[in-house]
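Written below as structure tokens is the structure these notes are about.
The other protein chains are all here in position, but one chain of the complex has been omitted.
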Amino acid sequence: MKIPVGILGATGMVGQQYLFKLINHPYFELSFLAASSASSGKTYAEAVKGRWYLEETLPEEIGNLPLHSIDDLATAKERCRLVFSAVDSAVAKNYEERYAEMGLAVVSNASYHRQSVDVPILIPEINADHLAIIANQRKNRGWKKGLIVVKPNCSLQSYMIPLAPLHQQFQVKRLVVTTLQAISGAGVSGLSSLSILDNVIPYIAQEERKSEIEPLKIWGKIEGDQIIPASDIAIAAHCNRVPVVDGHMACLSVAFSIKPKIEEILPIWEHFEGAAQQLQLPSAPKKPILYREESDRPQPRLDRLTGKGMVVTVGRLRECPVFDLRFTALSHNTIRGAAGGGILNAELLVAKGWVS
Amino acid sequence: MKIPVGILGATGMVGQQYLFKLINHPYFELSFLAASSASSGKTYAEAVKGRWYLEETLPEEIGNLPLHSIDDLATAKERCRLVFSAVDSAVAKNYEERYAEMGLAVVSNASYHRQSVDVPILIPEINADHLAIIANQRKNRGWKKGLIVVKPNCSLQSYMIPLAPLHQQFQVKRLVVTTLQAISGAGVSGLSSLSILDNVIPYIAQEERKSEIEPLKIWGKIEGDQIIPASDIAIAAHCNRVPVVDGHMACLSVAFSIKPKIEEILPIWEHFEGAAQQLQLPSAPKKPILYREESDRPQPRLDRLTGKGMVVTVGRLRECPVFDLRFTALSHNTIRGAAGGGILNAELLVAKGWVS
Amino acid sequence: MKIPVGILGATGMVGQQYLFKLINHPYFELSFLAASSASSGKTYAEAVKGRWYLEETLPEEIGNLPLHSIDDLATAKERCRLVFSAVDSAVAKNYEERYAEMGLAVVSNASYHRQSVDVPILIPEINADHLAIIANQRKNRGWKKGLIVVKPNCSLQSYMIPLAPLHQQFQVKRLVVTTLQAISGAGVSGLSSLSILDNVIPYIAQEERKSEIEPLKIWGKIEGDQIIPASDIAIAAHCNRVPVVDGHMACLSVAFSIKPKIEEILPIWEHFEGAAQQLQLPSAPKKPILYREESDRPQPRLDRLTGKGMVVTVGRLRECPVFDLRFTALSHNTIRGAAGGGILNAELLVAKGWVS
Partner (left out) sequence: MKIPVGILGATGMVGQQYLFKLINHPYFELSFLAASSASSGKTYAEAVKGRWYLEETLPEEIGNLPLHSIDDLATAKERCRLVFSAVDSAVAKNYEERYAEMGLAVVSNASYHRQSVDVPILIPEINADHLAIIANQRKNRGWKKGLIVVKPNCSLQSYMIPLAPLHQQFQVKRLVVTTLQAISGAGVSGLSSLSILDNVIPYIAQEERKSEIEPLKIWGKIEGDQIIPASDIAIAAHCNRVPVVDGHMACLSVAFSIKPKIEEILPIWEHFEGAAQQLQLPSAPKKPILYREESDRPQPRLDRLTGKGMVVTVGRLRECPVFDLRFTALSHNTIRGAAGGGILNAELLVAKGWVS
């Protein structure tokens, strides 16, 4: 028996990606599609007409599904057990808690709850243990079955995973990270063509702040009823938009508390497994990190689809004259960094028994 | 009376840029064009037919100039007093010393002599005082009137100039710099379109090494008959190629020996002048640094031609959580970073009396 | 004494281009800037803050000019004699006639009046004689001094000028034209980056219809109080958007009533002059057409700025197996095709005595 799930913000680009990835999912059955009340009453196909952004064709049986208003919580409750929230932060603020209160698990892409002390920012390879905070979340908020988990900002995914086993063993102390982020990260019409063709934009609103705060919470510890962010780690981020369709890249210089030998690193990455692998989650790649030996990799166009877009590709590991190590990492921002990452979080909730 | 000058490697992209910038130059008169012996005997127009890379049209009177073999040193000696060397490093090795030995001033773009202890890596705004080493250069090598000066690697130009007055006042101690470099830096056919469209390449051969060594020499001091590189400065460079036509950008995190207050920086940049400005060199912009207040600048397409491509545009100055300061800088790699920078060096040689 | 002029829609991209081109214009003095009433009361610099699209820096003296509401016709009348209309078609409908009625000459970029039978679609090299219709325009509409002239759709400019002397001599009969148009033609935020990077869009709303109708009017004749479009000419247009910043290109196959010999064509283009050249209008290039002999030209990035963006570059003239001739043509869509073309029209009005 599959778990019935819904999508909030089903007509947007991330919503479409969720929808597509949920077709024939081994755990989940798509049973509720919601968008703003303006779309309510239409079929899904009618609502996305002229706004279907995926290369794949919308299957007819999905296109015929009815679209509900996000305000129609009663139907949501009746139809599903978990919702993927692909709405923007302002909408998330209004709805995610209401859905959770009603008893649904909310797996969110929105940034609204990332700094809520009882909501984990989940990357299943890194901090699956943070799920334990859900007990407090429910208790504090008086929820019986509902819960909220969120994924981090999309650009972090490329380097948090390769940093994870290094942090565990050597403790990250200082990190200077410069990102080269794809235009799809700005959404379907977020970035005009005239602004980025033959150009780079050295600024993405809020991105650097998120990149400096969220890792600390992901590396934090549960103490009492809160996730306490890691301390004594300094992160400086420079976030740039580049004319690349998909794939966020990051150049890192890292200092650790315990200085690693450079020859230790590749075996660590090679053997790294997180909860996602140990639990053999359906969307989890067998190995979450692929290190490429070529001197000029990773490259967004060549490497973003590695492991169906769920593997982080790493390259150029070398000594850093300023800190300990340098390397470059890449992940697919609209797969691992969005719907793919969200579904992996939902799979973890199922495998760990939080949703059934 | 203008000084007669020549171009070695006159048919290549950088050679063409030199040629164009020397038309109607107030100090220099173009009087010798050299390329490999294969082109010798042709007119310049014949030799660049199908290989003229500039947007501007080749003027007829220049096109009719004869092209000489680079081996024709006798003609060079007779015709000119200074040559701009736009040949690659392997050719530079063979010819630059022979031209200098013959009595000509050689202003080079090639990397070959950048680590020769008696050859200055010149940026007129920064280390015009290094010209003093020429006396030793001549003495050691037994040259009467000849000399060699070189320009640094093109990607350095964007950040060495804004760092210059800060280094002078606060002393750079640690620098993590990530560059986003334009495709024109790879030369006319250096980079295939398939390798870079919808892509980033996180590697440029030799570029990081140069970026970590050359600044130390530029910031070095003359001791005895050598330029001794600055010590106690750690630099880590991450060099990337991005799909931008012209304009190298750099994101910097910097620590200084003396911690500056952030509000001190903009006035320092605003008032910064180097020898190029003090001597009012013809190619020197009035102010070498333009700081842009907008949150999303500098951008290559919008800012690369500032000050006819000779001004460095800086933006995004902010505190660095890891070091002291962060900022982003941009310069035009084929103008300030190539022929424009070379001509500025030659103008400095004239203004300082080394060539007449 | 210069003629005082204004700009309607001064804060948009085309308005900014007009503004920049009018600084130090030999005929015109900028004296009135208008935008929607929302901007009224601000200085121009305040209104374009964060929306300044040109590479050139906004000069301070221009930035300090006050911005008026487009509804402030009284001030317009007092301050200027001619206005450049850079508003969109819906706004043009509401205002252009009111400005003309009030006694001002309106030189418009908008499409609204292109099919009005008493308004000429002007290209000074082609149909300067259509200015004669202004007498009727005034008479019919009861205007004393006011008038309206419009420029054609931007993509036509690249091929109407090279076709002009051929049409005159051989009469165009059939034309199949496929355009490859730059993204700047869609306006500042008209086209999302995700829609065009690594892509082509084979459709531009209304563009093909305009491309098939406007040439007929430009080649039309004044009969009575109307411009009667040319007949017996069939045009088929295929309009595509390509990832190019500036420069509209067109591939043409043309049949004529009188079959030309191919060797006649280049001399015709070489010697072609229109009223713009004969009257030596300040913005007119000496020769409006440049034919390039290379097999792979024109190219947008290399040729768009020929003649400060006012020259049409043509190449690849060859026999057509289906019709008579084939060639490729290019013009700068935001210069010749927008503000540059508009100013040339205004210069023609002055030179011909319609505005003084």
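All chains are identified by letter, namely A, B and C, in their written order; residue positions are counted from 1 within each chain.
Everything that follows uses one rule, which is that contacts are C-beta pairs under 8 Å (C-beta built on N, C-alpha and C of every residue); 3 or more make two chains touch, one makes a residue touch a chain.
Keep in mind that this is a model prediction, so the values were computed, not measured.
Chemist: With the missing chain put back, one of A:Val107, A:Ile183 or A:Leu197 would touch it. Which one?
Modeler: Only one listed residue reaches the unshown chain, and that is A:Leu197.
Chemist: Give the residue, chosen from C:Gly185, C:Gly220, C:Pro298 or C:Gly342, that touches the chain omitted from the document.
Modeler: The one listed residue touching the chain not shown is C:Pro298.
Chemist: Among C:Pro165, C:Pro243, C:Gly307 or C:Gly341, exactly one should touch the missing chain; which is it?
Modeler: Selected residue, touching the omitted chain: C:Pro243.
Chemist: Please output the residues of chain B touching the missing chain, sorted low to high.
Modeler: Counting only chain B, the missing chain is touched by 53, 183-184, 186, 188-198, 243-245.
Chemist: Residues of chain C in contact with the chain that isn't shown?
Modeler: 174-176, 178, 180, 197-203, 212, 234-236, 238, 240, 242-245, 249, 251, 253, 295-302, 315-316, 320-323, 326, 328
Chemist: Which residues does chain A use to touch the chain missing from this display?
Modeler: Counting over the whole complex, chain A touches the hidden chain at residues 50, 55, 197-198, 245, 294, 301-303, 305-306.
Here, only the chains that are shown with their structure count from here on.
Chemist: From the Cα centroids, identify the chain that ends up most central relative to all protein Cα atoms.
Modeler: That would be chain B.
Chemist: How many Å are there between the centre of chain A and the centre of chain B, using C-alpha atoms for each centre?
Modeler: 43
Chemist: Between chain B and chain C, what distance separates the C-alpha centroids? Give it in angstrom.
Modeler: 41
Chemist: Which chain A residues touch at least two other chains?
Modeler: Chain A, residues with two or more chain partners: 197-198, 243-245.
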